[in-house]
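Missing here: one protein chain of the complex. Every other protein chain is in place.
Right, chain A next:
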Amino acid sequence: MGAEFVQFSLTPILIGIFAAIACALPGNFLILRRQALIGDAISHVVLPGIVVAFLLTGMVAAIPMMIGAAGAAILAVILIEAVKRLGQIEPGAAMGVVFTTMFAAGVLILEQTDTSQVHLDVEHALMGNLESLIWFRADGWGSLLDPAALASLPDELPRIALVCALVVVLTLVFWRWLKIATFDEGFAQALGIPAAAVGFGLMVTAAVAAVAAFDAVGSIIVIAMFICPPAAARLMTNRLAHQVWWSVAFATLSAILGYVFAGYGPLWFGAQNAVSAAGMIATVSGVILGLACLFGPHRSRVGAGRDEAA
């Protein structure tokens, strides 16, 4: 399968893995902060930002898309606060209202504009274009050492690899701050640690990961990757560092199995066409979470010794 695998499957799988890891890392802290919905919200609200950025610049390029997404994310944060304060409703509902509205607006704008020349339409916004990110010039594993072939790698690969590396470095450097600000924000502030800034930084990092992943794999996978691998990982261990490692392993496994099942799974069952890789990756991550719920060693976490009610 060598040459064909390198040409058609290697880059999509790598892009899927990098996207899954870049989302899963901040996802660990988001679920521990009971903010899992924020990953979901981010992946929805960035859509109008990306579309508007495209309309203004006329091209699908990383920098304007990031700026557009960041603008949309900031707008969303302001809107959520406004709805929360003015409407005096709970944060979850405020988020729900804002992110679905913004996502819907993004879809409407997208429908009304001519984006037929580029990979930006409603379908790609939802499911990405993982299958089409193939490496045309590759003719085998040897191409990995061939500068000319390497130059023709899809742009999405170095972009998502860079973002993934950035997320890994940020997670390592700010590990202690992330841990303490997530566990005990008041204590962190008393130590002089800027807990609010840590929380904001986490959100920005999640947004950057979401936009970079969104570009390649669409919003379905982004939503799943923020939540499923970390949530499954939490059921495997009671140590934060181990949880993060498990989440990376689950994210990687979901990306590989999801891509393979999407491409070959239907054939095994006698069907003719492959199914969406993004959809299958998200499905596999959900199945892993389901298995962790059933068989994870730390699935019941209500402490045995907690007999004294506060």
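Operating definition for what follows: contacts are C-beta pairs under 8 Å (C-beta built on N, C-alpha and C of every residue); 3 or more make two chains touch, one makes a residue touch a chain; residues count from 1.
The working rule: contacts and distances are computed from a predicted model.
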Expected UniProt protein name for the omitted chain (select from "Succinate--CoA ligase [ADP-forming] subunit alpha", "Peroxiredoxin (Alkyl hydroperoxide reductase subunit C)", "FeS cluster assembly protein SufB" or "Manganese/zinc/iron transport system ATP-binding protein") would be "Manganese/zinc/iron transport system ATP-binding protein"
Among the options A:Leu37, A:Leu240, A:Ala262 or A:Ala282, the absent chain makes contact with A:Leu240
Absent-chain interface residues of chain A come out as 32, 34, 173-177, 179-180, 182-184, 186-187, 189-193, 234, 237-240, 242-243, 301-310
